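Every protein chain of the complex appears in place save one, which is left out.
Entry: subunit A
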């Protein structure tokens, strides 16, 4: 915001409160209420207004308070935001970032713990990313704001309270670049957002049991940077895809299909998916049974290793 006066923030409760997760804490005090705008409670209005602001040269960073509340704005995102650049033959960019706290692990109530990223990955014109570490969150939000395309920026709520090192000096990985989070030789496991932590936990356990997992952090689900993932699969011969979202027509489905197309002869076993069940995100009391944990990942790894 200091570097570019065209950047402004909009959302519900992002001003004096600093956002329900305090991500925008003190920004209104620093930049003024004309750069950090508390909005009426209307998600479509937030996105639709941001589109008009972007048409005028602003770079809005807007917040949808919770994942399950993005759908009132779905129309503006998929029929408008995603297509405006193409409809204008490239003459009008849409540098809008939509921040969405997403995913489970916080034992909240209905509509406060969902993973809607596949809806947006399905829509041409949008970019969809999800950091899994503080360092990535630091760099990726800046890269998203710098992008002239609309970016859905999914922030894993489970990670808001986890501390980690940020290196503001080291060159950042590209916004859409896949990251190898842990090297291994026997089986590749891939995920994004908070799931990466689960995969790393699974890899620790697997290591103690004599199986070496390579953990791949997608970082971006649209577009997906496939080359590092395919290289990993060619090395290990096996792939397990893990995600919090429901499995049907999901990011994991897309990865399984693409790996089957492009690395078929490297595969020693079918690609397996570990996901949320194909049900609405369940009540908090049973969410731990819905969310894939390290045990469910390891169960899939066992199946693929013994195929």
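Operating definition for what follows: contacts are C-beta pairs under 8 Å (C-beta built on N, C-alpha and C of every residue); 3 or more make two chains touch, one makes a residue touch a chain; residues count from 1.
Everything below uses one rule, namely that contacts and distances are computed from a predicted model.
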Protein that the absent chain corresponds to, by UniProt name, given "Phosphate transport system permease protein PstA", "3-phenylpropionate/trans-cinnamate dioxygenase ferredoxin subunit", "2-oxoisovalerate dehydrogenase subunit alpha" or "ABC transporter substrate-binding protein": "2-oxoisovalerate dehydrogenase subunit alpha"
Residue touching the undisplayed chain, where the options are A:24, A:39 or A:236: A:39
Interface with the undisplayed chain - residues on subunit A: 5, 8, 31-35, 37-40, 42, 44-45, 47-58, 72, 75-76, 79-80, 83, 85-93, 124-125, 127, 147-149, 223, 225-226
